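Only one protein chain is missing from this complex, and each of the others stays in its spot.
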Amino acid sequence: MNFASDNAAPVAPKILSAIQKANGGAMPSYGNDPLTKGVEDKLKDIFECDLRAFPVATGTAANALSLSVMVPPFGAIYCHRLAHIEQDECGAPEFYTNGAKLVPLDGDGGKLAATELERVIALAGAGYVHHVQPAAISITQAGECGTVYRPDEIAEIGLVAQKHGLGLHMDGARFANALEFLGCAPADITWRAGVDVLSFGATKNGAMGAEAVVFFNMERAREFEFRRKRGAHLFSKMRYLSAQLDAYLTDNLWRSLAANANRQAARLAAGIANTPGAKLLYPVEANMIFARLPEVALECLAVSNILYYRSGQDREGNVRLVTSWNTSEHDIDHLLKVIA
Amino acid sequence: MNFASDNAAPVAPKILSAIQKANGGAMPSYGNDPLTKGVEDKLKDIFECDLRAFPVATGTAANALSLSVMVPPFGAIYCHRLAHIEQDECGAPEFYTNGAKLVPLDGDGGKLAATELERVIALAGAGYVHHVQPAAISITQAGECGTVYRPDEIAEIGLVAQKHGLGLHMDGARFANALEFLGCAPADITWRAGVDVLSFGATKNGAMGAEAVVFFNMERAREFEFRRKRGAHLFSKMRYLSAQLDAYLTDNLWRSLAANANRQAARLAAGIANTPGAKLLYPVEANMIFARLPEVALECLAVSNILYYRSGQDREGNVRLVTSWNTSEHDIDHLLKVIA
Amino acid sequence: MNFASDNAAPVAPKILSAIQKANGGAMPSYGNDPLTKGVEDKLKDIFECDLRAFPVATGTAANALSLSVMVPPFGAIYCHRLAHIEQDECGAPEFYTNGAKLVPLDGDGGKLAATELERVIALAGAGYVHHVQPAAISITQAGECGTVYRPDEIAEIGLVAQKHGLGLHMDGARFANALEFLGCAPADITWRAGVDVLSFGATKNGAMGAEAVVFFNMERAREFEFRRKRGAHLFSKMRYLSAQLDAYLTDNLWRSLAANANRQAARLAAGIANTPGAKLLYPVEANMIFARLPEVALECLAVSNILYYRSGQDREGNVRLVTSWNTSEHDIDHLLKVIA
Partner (left out) sequence: MNFASDNAAPVAPKILSAIQKANGGAMPSYGNDPLTKGVEDKLKDIFECDLRAFPVATGTAANALSLSVMVPPFGAIYCHRLAHIEQDECGAPEFYTNGAKLVPLDGDGGKLAATELERVIALAGAGYVHHVQPAAISITQAGECGTVYRPDEIAEIGLVAQKHGLGLHMDGARFANALEFLGCAPADITWRAGVDVLSFGATKNGAMGAEAVVFFNMERAREFEFRRKRGAHLFSKMRYLSAQLDAYLTDNLWRSLAANANRQAARLAAGIANTPGAKLLYPVEANMIFARLPEVALECLAVSNILYYRSGQDREGNVRLVTSWNTSEHDIDHLLKVIA
């Protein structure tokens, strides 16, 4: 049983079927196929606006390429200290931006606050030649601590970005989980709140390896295709990425997959909250639970067949548990039994 | 009917089945799965040596990452003027090497000659601080003109590389086709001939999106994993890449798929050779035909449902026709009928 | 006696005096001093237009930084095969552009022809995602073979650049020598002919280490200061660079220094033309002579105290002889006597 990561889950059946269905015969390569065009159209409907969308295969590619078109080499990118782009991409954003600087900031529950961004950017020295130049803000939705930005929180950040002329990027590796929690329109937490570019994730939520880079700010999209190719992320047999995204976006599959993951996370959180000696470290709003468990629970976990991560720098008793599109109530109940 | 590229072909059924079969349940991510380990073992058997193998999803990633561990930013990479890395990757090798210089060379039939390499490298100014420093040779097997390096041709190039302390990279996007033509052991055209790193292609030959970077020189592999991750080419759900490669390497599937493509190419070449006014531009040794067709044949092609490329800089009458793992005799005969 | 390079010459006395004079007391650093402002003003007068000018200390810095603001990482720079940026900068342009591709072209006498540029750029695949994108043309004035572009030759190249939306850069390491030969207005071979950015050289012509990057296209200048600082080429004690340039531009010093170098080169060329068995390889238009010398002359040179370069790839009998601002008639006559 795997609670280590939603990356460990298999591909959702409907997405796998779509891949098979796309396997009919010859089809133009490098994205000049009808499926790829269709994905963009579906995203326009979902986000209720004009946009450009480009499939890539990894979340790191989506993030790093998004930033590469927003940030000059001498630019600064403001992000949370725990952000995936700062912690877990082995410097991919620095590589793709040709050496821009990530400025890691603190923020409660893994979220950046507009006030802190305003404070830091105002002091950053825009125009001062000795300093890297404020260029973009990147936020993660849902965030690294499993919490979710509210629409007004994003809109406030969007205003800071706008005021200082910065791009606003959203790492939406778990965008569906965040949306499912909020119940708002996708537009409310993206372009209406000032987001320029979204890494629209699917892999963690049931796809095989497919994300879409979504540009609400069309001007930012101009260089994208060259940078994607140059980064070796333009797939010759693109149809298989697009088929995944097409199925993901059809009949609300993306929402229902996320809904299950969130539901099981909530069930798990409730169980942990009731476990004597256990403590949830953050509000559980998406599909990640961070908890401190009593020693005896950790020992039982360690000898079980359940996979999970120790979390935090001291790693004392803290665990990260991630639910997936295919996590079942039975899985949750089994896990709760082990730690009880 | 598509003769434009082997990229336009679908996925071979056995490879698609392997993907489905890999979809059983949770599996460790980022390559820590048994399938990925198995691919490396199969390649050891095939190449009859110890090696390191890393799956990536695109041929450009395989090439650019291979070069990135062989070449410092101030290095020179010697390749054919028509090489994919020089012509068709939008500067990916320059990106991944942080700005190394590709030195394009001439060579008959799309192949580099050891004598020309020796001449150029000897004059390159090794150690001279004003010049970029000779660092690697990259050859393509089968090459951009559809021709195939013989083992002794590669071995001679290997000696030049060794003499000057350069790495030798092989772009094997169509490695199976070359091997099928030669009928020799895989080792004979790789490590036994001095090749350090091979981009072992599968995508063009029936996979969905999977290549292996194969290191015969283990020292070169040390940095690879960091550079792959940093390039955003480490797949979280790696099992689906490895499943493709595993099926590809099982029961000689890779050889039989290439055998069909080569056989149909030979059939097509014979037909063109017999077409009045038509002329093959290069020996047809793999699955690509470059031919000059008479005007009337071009006109018939243009109004047919057959896709293909005009080739060459003048594009006057020259066509590139590529056969695939799934090209049928019927396809060839239909094409020949159109141009006859 | 040194004919190897104008780099071997010392600093012209008036320039050294200016450095001393600038040494009075405290002065604002990083270019916020009156001397630096003054240099820009003097260049505006000389070029009869508004412009931005930035001192740097090396010609390679001037070239690489100029290109870095004109060319995206996925861009192509068209230059002569013998260009300094292609041959002699150890990849600095690739470094500063984050991996753009230099496309080396042939051209008589070290000069690019507009027709050849048009032909190549038209075929380059602008907008085609697999190819690097045409971004800039770089020409050298005077050129690597000691020849000089005429105003109309540059204007034709300027039209090609304009037609295709490319930037036009001029490497003017020996700009003064070219101008002295032509006798036209500086504007005639720069902005009036379509040049966007000029590396305005002084070091080879009597300065200690000072060049100015001159932007006729102000839009291109926006990022320059950040890239200069980031390249570590913003001098804290900038006044000493600016003092050099100020003296260089005062009372036509730059022109008279170049006039002497050209005059001595002409004298040397005439002498070589009259030497039996010797042959000038290119018209001598600036301060560089490329000649084929008879064996006996080479032997005499080899045992003399005169420094020079063998030139060309075969180096058989070919020499490069460079005159400087301080070369004397006596030096020339001595050299001619040795090879006679």
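Letters A, B and C mark the chains in the order given here, with residues in each chain numbered from 1 onward.
Keep this in mind: contacts are C-beta pairs under 8 Å (C-beta built on N, C-alpha and C of every residue); 3 or more make two chains touch, one makes a residue touch a chain.
This structure is a prediction, so every number in the text was calculated from the model and none was measured.
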Omitted-chain contact residue, chosen from B:Arg227, B:Arg292 or B:Arg320: B:Arg227
Hidden-chain contact residue, picked from the options A:Leu117, A:Val132 or A:Val284: A:Val132
Per the touch definition above, residue among C:Tyr240, C:Trp254 or C:Phe290 touching the missing chain: C:Tyr240
Sites on subunit B contacted by the missing partner chain, in the whole complex: 30, 72-74, 98-99, 129-130, 133, 223, 225-227, 229-230, 234
Contact footprint on subunit A, counting only the chain that is left out: 73-74, 87-91, 94-95, 97-102, 123, 129-133, 313
Absent-chain interface as seen on subunit C, which is shown: 1-2, 5, 7-11, 16, 19-20, 22-30, 56-61, 64-65, 89-92, 95-96, 203-204, 208-209, 226, 229-237, 240-241, 307
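Just so it is clear, only the chains that are shown with their structure count from here on.
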Same-site or different-site touching of subunit A by its copy subunit C, using the half cut: same
Centroid spacing, where centroids are CA-atom means, of subunit A and subunit B in whole angstrom: 34
Chain centre separation in whole Å, for subunit C relative to subunit B (CA means): 42
Centroid distance [mean C-alpha coordinates] between subunit C and subunit A, Å: 50
Shared-contact residues (touching 2 or more other chains) in subunit B: 89-91, 95
